[in-house]
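Here you go, one structure.
A single protein chain has been removed from this complex, and every other one stays in its place.
Each chain carries a letter (A and B) given by its place in the written order, and its residues are counted from 1.
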């Protein structure tokens, strides 16, 4: 079940990566590269940081294939997908939750503390998007898009807190997915935003 | 032989890195940093992903020294090198092929599957250039320059396909180098390009 959700999240993230390529008028290869980078980038960085090499995406090549499918879909039927953009964003919120949960669980397996669990949850969830934006030479969405990383951080924090109480992992995963996805959907619906840091003339 | 080609590729890539610094009017240190990042960056990322740490470049310091020489050359005789730019680009195509072959071979030694081999071939070949462009705050050439990464991907794919048939490694290496370098040279000569992704108003 978690595996299927993980594959699903990878597909959605790959689609968001390939869309960035269409916004930047890149060629089809650029679209596939951004699809792969966005789909598996977060998990790869997480595994490298944990020392779990080669990363999971290299041990089950279905992840790469799913990314390439997502990228190909965008290349061929981008206008159709764009018309369903609200549905894509809802699916993206689910992917965010699933990736946060998987990252948090993997961090706990490697014996990390609460900050490490929150870090790995967020990194898995938003790392691919950061790589996508850096490659496309944009300021990464996470440092200015409200309640995207925040949702993953809150979900990861819940995992880290409940983990202390020896709650079984399936419950932890479920709580993380539901809270992250829920917060993201709520934030999208009501357009919640965080306060800016006051600008200074230095 | 492969070792000498590897050193040669590192030198050429370092030169391309240092040239980026001159285009951006960076100082001499920036030129050396970009020379090192471009020359050994791809291989270092490959080794980190494979878990082969510390990366090869740290175990044979000749790689760093070659990078610094390449950077220094550009600092002192950049105008002379620039006049030979066609020769530099041809040498760069050879470096691309050599790096792709080495990346593919190393991936196969670590037991990766076909997608992993193609990924590591491309990463080794173009990773240094991506780091160079990210540091110089440009959109990485690979997501918009036609038939650069593509050549490495095709070369890596040939390696991955032939690898299944138990063909001896020296043959695989040769096929990868010749195909990658050849495609790159052909693409440069005829200015081949890939189709763009259609732009959307989202």
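Quick notes on this one:
Convention: contacts are C-beta pairs under 8 Å (C-beta built on N, C-alpha and C of every residue); 3 or more make two chains touch, one makes a residue touch a chain.
Because the structure is predicted, anything quoted here is derived from the model rather than measured.
Among B:30, B:95 or B:156, the one in contact with the hidden chain is B:30.
In the complete complex, the residue from A:77, A:171 or A:194 that touches the missing chain is A:194.
Shown as candidates are B:74, B:125, B:173 or B:187; the residue that touches the absent chain is B:74.
Think of the hidden chain as still there; on subunit A it touches residues 48-51, 110, 112-116, 119, 130, 134, 137-140, 142-144, 146, 149-150, 153, 193-200, 202. Annotation for subunit B: contacts to the undisplayed chain at residues 18-19, 21-31, 33-34, 36, 44, 48, 51, 53-55, 58, 61, 64-65, 74-75, 78-79, 82, 85, 134-137.
The rule is short, and it goes like this: only the chains that are shown with their structure count from here on.
Copies subunit A and subunit B of the same sequence differ by a rotation of 120 degrees once their CA atoms are superposed, given in steps of 5.
Subunit A and subunit B have CA centres that are 28 Å apart.
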